[in-house]
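Not every chain of the complex is shown here; the ones you see sit where they belong.
Naming follows writing order (A and B), and every chain is counted from residue 1.
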Amino acid sequence: MDQIYFAADILGTVAFAISGVLVAMEKRLDLFGVGIIALVTAIGGGTLRDMLTGSTPVTWTTTPIYMYVILGAVLFAILFQSRLRFLRTSLFLFDTIGIGLYTMVGIEKGVEAGLEPLICITLGTITASFGGVLRDILCNEIPVIFRKEIYATACILGGLGYFLLLKTPIPQAYAYLSGVALVIGIRLLAVRYGIALPDIYRKHIG
Amino acid sequence: MDQIYFAADILGTVAFAISGVLVAMEKRLDLFGVGIIALVTAIGGGTLRDMLTGSTPVTWTTTPIYMYVILGAVLFAILFQSRLRFLRTSLFLFDTIGIGLYTMVGIEKGVEAGLEPLICITLGTITASFGGVLRDILCNEIPVIFRKEIYATACILGGLGYFLLLKTPIPQAYAYLSGVALVIGIRLLAVRYGIALPDIYRKHIG
């Protein structure tokens, strides 16, 4: 089980680091700017989660492998930039894979800390979305979380699905992977079919 | 005494959650956007205070009642939006009640942690104003704290008043409630009579 958690964490780090490089390169930032956006995107969500739960020193300060993985992903993305040139599509895919993995990583940290499911899902959503929010604020884009498409809602629904599956006889590892797949699937379907949240404003009929 | 602290905390949460809903609905955010702005406004200040003082896991992760109160306030504000339609006035009132309550909640946490009055007042001001600052940044408004009207200054003066009252024979509960009333009263009077801080810039006469 621990290997699955670790693999999800590293894969999410790679996916978010590449999504950060893609946004930063579209903004024509210099080498340092690209590196810092990749770093902030990849570790921003987990850092806030660790600071909220008091799990300090935060993970990346004591486990330097995250920094090396991010540096490697930045080099890779810069060297193969021409292969990633359909930026919007690549960005969407890497970002979606990232939120799927990070939602479950964050939920699991909450479960380990003995927190309630509602709080765990909130922490999972923060882990998944805060890095992208920082990336978009620093690059002067509208934060993903406030765009029309379903985003954090996918994290919340995937997290709910995971806690429901835990109540069935399904082994935990499968429930975990199903949670990841749920978040990714819901976001892909929502964007593909233009699904949005219900309107809350009173219509003026006249 | 503990009930007074708890009541102030819950009432402040409700007031700030509603102020968040009002700003977010004026910006026509969707249901999720309204919810997240309400959440950030209501818990932003206390979360930063808890992280600064190392009081982690932060309060809302271990005391889920705050989340339920915020969700309830969001539902209430959306359902009764037509009653709250004089938005600017309602917003000003809820925001002012919120800073009065949260200033004293923050000061009391500092006192419990054995910190100096100057630091306690700083923590109270952070607790009261940081949620509103986040709300305004996310909604692309000028942060309240930088507007012409007296805002954080009301928190600072109310906090000073509280520490002065503690040196008199007045019971602590009355001093606490007087602190809340001072912050609210100073802000109401400052806005009503257009009181601002003294000008620090050298005039050019010519």
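By our rule, a residue touches a chain if its C-beta (ideal position, glycine included) is under 8 Å from a C-beta of that chain, and two chains touch if they have at least 3 such contacts.
Owing to the predicted nature of the structure, the values given are computational and were not obtained by experimental measurement.
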item	value
Overall copies of the shared sequence [whole complex; 2 in view]	3
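Going forward, only the chains that are shown with their structure count from here on.
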item	value
Length of the line joining the C-alpha centres of chain A and chain B, rounded to whole Å	31
Residues of chain B that touch chain A when the two form their complex	25, 28-34, 36, 47, 51, 54, 56-58, 60-62, 64, 67, 78, 81-82, 138
Contacting residues of chain A [partner chain B, same complex]	51-54, 56, 110, 113, 115-116, 118-119, 122-123, 143, 145-146, 148, 152-153, 196-202
